[in-house]
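Pasting in a structure now, in structure tokens, and then I'll have a few things to ask.
Of the protein chains in this complex, all but one are displayed in their positions.
Let's turn to subunit A:
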């Protein structure tokens, strides 16, 4: 395959940045998108140019590290992670535009790498449970209905890649935050910090400068893990009920 790549290049956080066009040839349809980027970077390295910086880690679609905005979609045209996107999703002769996630809360570090520390701070604000250490508890010691377990697991499949923020016209992090609140709010283990979690995670989300949700559903449509909007409704319920009932005056 012969392609034209239009890639956002930016030296550092304070650089203005801009698009640079790279022609590339000899790309196999079976390559993953990131392997195609590797080919480009090898060519750039041979020419003595600075390779394109981009985030990646597991390349198995489970870590949430890859983050490219490809042709107007986070993770490209398929509802999957960039590492699981293959070049067969494109045609010979295509021009592919590659950009970083765009959000005030996700500042560009270099080229296509953005700082998603804002998500870490939201998790630190309440995305955890306190458990007694000691002996390993017996399996099924705490009965959890199958439906609840499944729903909590669906929410927990969020890998925190930030595609929801990238896709949202308001750069809102509500799908991410709601999935993280939901996965614990539904389970018995998450009850102890249930109210403080909702209050603190929402407060941190606001402090990071993310936008608010307008229920357009762009996040759900682009999420590589299919996290649903019902999580956002649940987060709102959790937040309202925590505001009314918690002892935090």
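By our rule, contacts are C-beta pairs under 8 Å (C-beta built on N, C-alpha and C of every residue); 3 or more make two chains touch, one makes a residue touch a chain; residues count from 1.
Note that in this section contacts and distances are computed from a predicted model.
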### Protein name as given in UniProt for the chain not displayed, "ABC-2 type transport system ATP-binding protein", "ABC transporter permease", "Protein translocase subunit SecD" or "Succinate dehydrogenase cytochrome b subunit"
"Succinate dehydrogenase cytochrome b subunit"
### Query
Given the contact definition stated above, which residue among A:36, A:52 or A:235 touches the chain not shown here?
A:235
### Summary
Among listed residues A:34, A:105, A:125 or A:179, the absent chain is touched only by A:105
#### Entry: Residue ranges of subunit A at the interface with the undisplayed chain
6, 8, 19, 69, 71-73, 97, 99, 102-105, 167, 169-172, 174, 202-203, 205-206, 209-218, 221-222, 229-230, 232-240, 243, 248-249
